[in-house]
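Following this message is one structure expressed as structure tokens.
Every protein chain of the complex appears in place save one, which is left out.
Naming follows writing order (A and B), and every chain is counted from residue 1.
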């Protein structure tokens, strides 16, 4: 049950090492704390092995990729692999630049990833080994809708199987698959796209969920997606006249902070395919 | 009309490439989303040309200047010039250090800038080719007041003419000129100076406005200044007992998010000189 995944995070207080972008890093740290984990950030190549060793999981996000931090991503990832820690890749902007696309593909090749989370354009880029995305947001032409759902589920399952890890594609409808089963999740609000970094936040939180739920990784990844989407709905419900995207950002993290296992069970909207 | 400038941003959803400081970057991203644009951040030299190519405008801010990102500023700027994208420079702290002053002057020399936005001390530094500012805030001796207004308008017009671009000096009274006309804008609240990064936010938003309004750049720059100041007034009006600068930050971005063209027309306080 999703509820157990949530409660395992609150019980085990997983320490998550984040190599992430400087745009959304503060919100990533606060959402990891909100869900019950504890974040550490470190991207310096000489620092990352020690830091990953005291943590339980690793979140790699290429949102503001620097050549100096790429080495850190590989060193942290290899150490995490050695230690059996879950490793998540968030390929922000893959398809928008050669450096991002190639770095993401190299990370996939050289590391054993537990999960990849991105929008449909980024994930397609990785699946094709190339591609074009409209910046860091999903190309509209690629959007997962009720009309394109069957095809999208098949694509995500296929990519998860070939990549050998969980793949989470988030958007209007979210898909999370390990290659065999696919969670189709319908939580969330379109207004979440008007806040910078809800995707990055989800990646950080998902890493905490994977770390705290080693025996049920697919369910844990899906639970994190439901928590984020449901928090978006709860946060939206608390919006008042005059509130906008900056307040909404706070309310979503607040909703993650306050969410109980029972609320999650009751509010999660998903089906298995 | 200013209203059209605002609506053009909401209609065209301009993608803005930001090379900016890590202090205020999250608020810059959220304010660009709030006004109707979409932000991407990238400062790595090898990454910036690809990123600028998928965007419509470029915002360069030297608030936490690194030698490694200076190359990225030049490469992104040259690519943006090639593509005919608007390029804005925010010379944060010019005058406070030789590295900042010289980098800003070099960027002015080697790039074709569309606009420069800063406080009066920073802009004077660029105009003089040297100077001293009190950190990142304007030197009080330089403040644009009703008493010094005539002289300040003359100075800003002159500098805009010699620099060959729009110059926006923001403070208690804001001045925006293309060398011929000068908008004198009296929106805003003094308490905005107690929030880090309202200037950086304005630079990001102004870049979105310039990108979405190629045929009316001066008016677009002035519109962005009015939006920010008016959002500061609206946000202040929603402050409650016990609220302070952190909540005020959220309320300002929220006000940008909710602002309509008609509200802007009604609330903008400016005259042309």
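Here is the rule we use: a contact is a pair of C-beta atoms (placed from the backbone, for glycine too) under 8 Å apart; a residue touches a chain by one contact, two chains touch by 3 or more.
In this text the structure is predicted, and so the values were computed from the model without any measurement.
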Sole contact to the chain not displayed, among A:15, A:152 or A:268: A:15
Which residue of B:21, B:42 or B:81 touches the chain not shown here: B:21
Sole residue of B:53, B:196 or B:258 that reaches the chain not shown, by the stated touch rule: B:196
Residue of B:68, B:145, B:162 or B:262 touching the missing chain in the full complex: B:68
Contact footprint on chain A, counting only the chain that is left out: 15, 22, 25-27, 29-30, 33-34, 38-44, 46-47, 50-51, 54-55, 68, 234, 238, 249-258
Interface residues of chain B (partner: the chain not displayed): 21-24, 26-27, 63-68, 93, 96-100, 132-137, 194-197, 242-247, 249-250
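In this text, only the chains that are shown with their structure count from here on.
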Separation of mean Cα positions, chain B and chain A [Å, integer]: 32
